[in-house]
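One protein chain is absent from this view; the other protein chains keep their places.
Chain nomenclature is as follows: A and B, assigned in order of appearance, with residue numbering initiated at 1 for each chain independently.
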Amino acid sequence: MDAHTSPAAAEEHAHPSVGVYVRIGILLFVLTALEVGLYEITYGEHAGAAGAAIQPFFIPLLLLLSAGKFALVAMFYMHLKQDHRLLSGVFVFPLIIATVLIFGLILLEAYHFAFARAGG
Amino acid sequence: MTDHAHALELGTSTGIDSRKLAIWTFIGSECLFFASLISNYLVHKETWLTGPGPFPHEAWTSPSGQVFEPIIEIPLVTLGTALLLFSSLFVVLALANAQRGNRRGLLTWLGATLLCGVFFVGMQVYEFTHFVHKGLTLKTNLFGGSFFVLTGFHGTHVTIGVIWLLTLWILAWRGRLTADKSLNLEIAALYWHFVDVVWVVIFPVVYLIK
Partner (left out) sequence: MATTALDQQRAHAKAHAEPTGLWSWITTVDHKRIGILYGATAFTFFLLGGIEALLIRIQLGAPNNTFLAPDTYNELFTMHGTTMIFLAIMPLSAMFFNYLIPLQIGARDVAFPRLNAFSYWVFLLGGLFLNVSWLFGAAPNQGWFGYANLTSRQYSPGLNVDFWMLGLQILGVASLAAAVNFFTTVLNLRAPGMKLMRMPIFTWMSFITQVLLLLAFPVITVALILLMFDRFFGTSFFVPSGGGDPLLWQHFFWIFGHPEVYILILPAFGIVSEILPVFARKPLFGYAAMVFSGIFIAFLGFGVWAHHMFATGMGPIADTYFSLVTMLIASPTGVKIFNWLGTIWGGSIQYKTPVYFALGFVAMFIIGGLSGVMHASPPADMQQTDTYFIVAHFHYVMFGGSIFGLTAGAYYWWPKMFGRVLDERLGRWHFWLMLIGFNLTFFPMHILGLNGMPRRVYTYPEGLGFEQLNLLETVGAFILAFSFAIFLINIWKTSRGPRNAPADPWNAATLEWAIPSPPQPWNFAEIPSVHARDPLWEAKRERGGPLPEPQRVSGEGIHMPNPSYWPLVSALGLTAMMAGLMLIHHLGPWGIIAGGAVLLFGIFNWAFEPAG
């Protein structure tokens, strides 16, 4: 990190080809279709026994699919896979704090509301 | 090291262009912004079930007997999601063309990106007015408040992205977005992808999870 490299030298990493970008685009569309499909199977108008079976796993599966989309866009479209690791760090560290924030708040407020409803 | 090196011509210590590092830094900060809005949405999720409606996935009947159907329409939003995802693909293709100095390709794909962006915003506006007609406003219940604030700020970010990309499109049309200036598009594209990625989180959390 202390070397003085010119900006031109830093861009010398492999660019994915147009084909790769398009394939990822299609994959993103497919993953979205899967998300919606999962919703329809579980909660849709014609949801049946399969839906009931999936229900406990619905949220984790859904989040997994979106995490996949998130990673694809970040790594390939935003180029993080090929770029300097620092940029990945600059993105991932706030994501960690963001996750802590979301889970912390949900836990604390869920307790609060449960408590409030029960006795308070 | 030359004595009187031009301040702006020195390479950077990391090898990354400062503007690129800066936009990533800003994006990192924005992760906390949207995380806070998403937390707010999730936290209030438990409390709005006491009414008044309408609600996203459940029907609700008011004490006076008025029935509110579930208000979320998956097909419309899925279309919006697809639009935004494809716009990310299109802007990547636009950037590839910009880097190769291909003005025509750049204009085509950047134009496609813009169209997708404009349609997404249009879809959101339609959805918002549709919800209002169905009886859901900011004030109606905490779903309304949290939903409109979260998706509204996301939509505002998309709109700012559209203005930014439109400016670059006009520059490209005038022949001023040459290959050596392609970093300007790269930076705008990074912002655009981030806005897309936030929607990738909002879509399931708001629309698909009950």
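Simple rule for what comes next: contacts are C-beta pairs under 8 Å (C-beta built on N, C-alpha and C of every residue); 3 or more make two chains touch, one makes a residue touch a chain.
These figures come from a predicted structure and were not determined experimentally.
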item: Partner chains on view for the chain not depicted; value: A, B
item: Of B:18, B:129 or B:178, the residue in touch with the unshown chain; value: B:18
item: Residue numbers in chain A that touch the chain omitted from display; value: 1-2, 4, 86, 94, 97, 100-101, 104-105, 107-109, 111-113, 115, 120
item: On chain B, residues whose C-beta touches the chain left out of the figure; value: 1, 3-8, 10, 12-14, 16, 18, 21-22, 25-26, 28-30, 32-33, 36-37, 40, 43-44, 47-48, 50, 138-139, 141-142, 144-146, 149, 153, 167
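Just so it is clear, only the chains that are shown with their structure count from here on.
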item: Whole-Å gap between the CA centroids of chain A and chain B; value: 15
item: Chain B-facing residues of chain A, complex; value: 1-7, 9-10, 15, 18, 21-22, 24-25, 28-29, 32, 35-36, 38-40, 43, 58-59, 62-63, 65-66, 69-70, 73-74, 77-78, 83-84, 86-87, 90-91, 93-95, 97-99, 101-102, 105-106, 109-110, 113
item: Partner chain A, residues of chain B touching it in the complex; value: 1, 10-17, 20-21, 24-25, 27-29, 31-32, 34-36, 38-39, 42-43, 46-47, 57, 74, 78, 81-82, 85-86, 88-89, 91-93, 96, 99, 189-190, 193-194, 196-197, 200-201, 203-204, 208-210
